[in-house]
Each structure stands twice: as structure tokens, then as C-alpha cells.
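The complex appears here minus one protein chain, its other protein chains still in place.
The block that comes next holds chain A.
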Amino acid sequence: MLVEETLKRIQSQNGVQGIIIINSEGIPIKTTLDNASTVQYAGLIHQLVMKARSTVRDIDPQNDLTFLRIRSKKNEIMIAPDKDYFLIVIQNPSD
């Protein structure tokens, strides 16, 4: 399955701890984490992406959000947004 292969390729990158795909409503479609964490990430990140996107578009209506990265002490969360889905990857770069 092309989808599974793609996820495997991403998972095999250095330090990747988890991958979640959510749809435009914030409902998880695919995940490599446990259910409870997935639901938590999905809800919180969906809100954050919507806020980030509206921030970018408010500053310049011709612009739009292409990628979002949140760096914390313990890891980094990368989000690739799109019309129908968001891809969320959690990576610990020093692993």
C-alpha cells in the first residue's frame, strides 16, 4: 500500500518518534502512537494550525501557511498542512 510505505519511509528517518495524519476536522486518520496520545495531539495541533494559518493570512491575505514546526526542550513537532489533511511528525533530533 503506497500510504503504508510512505509512512514507513518517514518513520525510518532519524529520531522520528511518531506520525499522525488528521483530516480537516481534526479527526485522526492514521497514527503510529497510542490512541490516547493521538487524540490529544490531534485536537491540540488542529487548533494550533488553524490559528497559525489565520495569523499568516491576516498579515498578508495573498499568503498562506505551508509548514509549521514547534521546537520544545524534548522534541520537535513538524506539521505539513493541506486542504484535506495534516501530516504531523514528532521527532527527537538528538536521537
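We adopt the following convention: a residue touches a chain if its C-beta (ideal position, glycine included) is under 8 Å from a C-beta of that chain, and two chains touch if they have at least 3 such contacts; residues count from 1.
The working rule: contacts and distances are computed from a predicted model.
Enquirer: Determine which name in "AP complex subunit sigma", "DNA excision repair protein ERCC-8", "Dynein 2 intermediate chain 2" or "phospholipid:diacylglycerol acyltransferase" the UniProt entry assigns to the undisplayed chain of the complex.
Expert: In UniProt, the chain that is not shown appears as "Dynein 2 intermediate chain 2".
Enquirer: Hey, which chain A residues sit against the chain that's not shown?
Expert: Residues 1-3, 6-7, 9-10, 13-16, 21, 23, 27-31, 35-36, 38-39, 42, 67, 69, 71, 73-74, 76, 78, 80, 82, 84-85, 87, 89, 91, 93-94 of chain A touch the chain absent from view.
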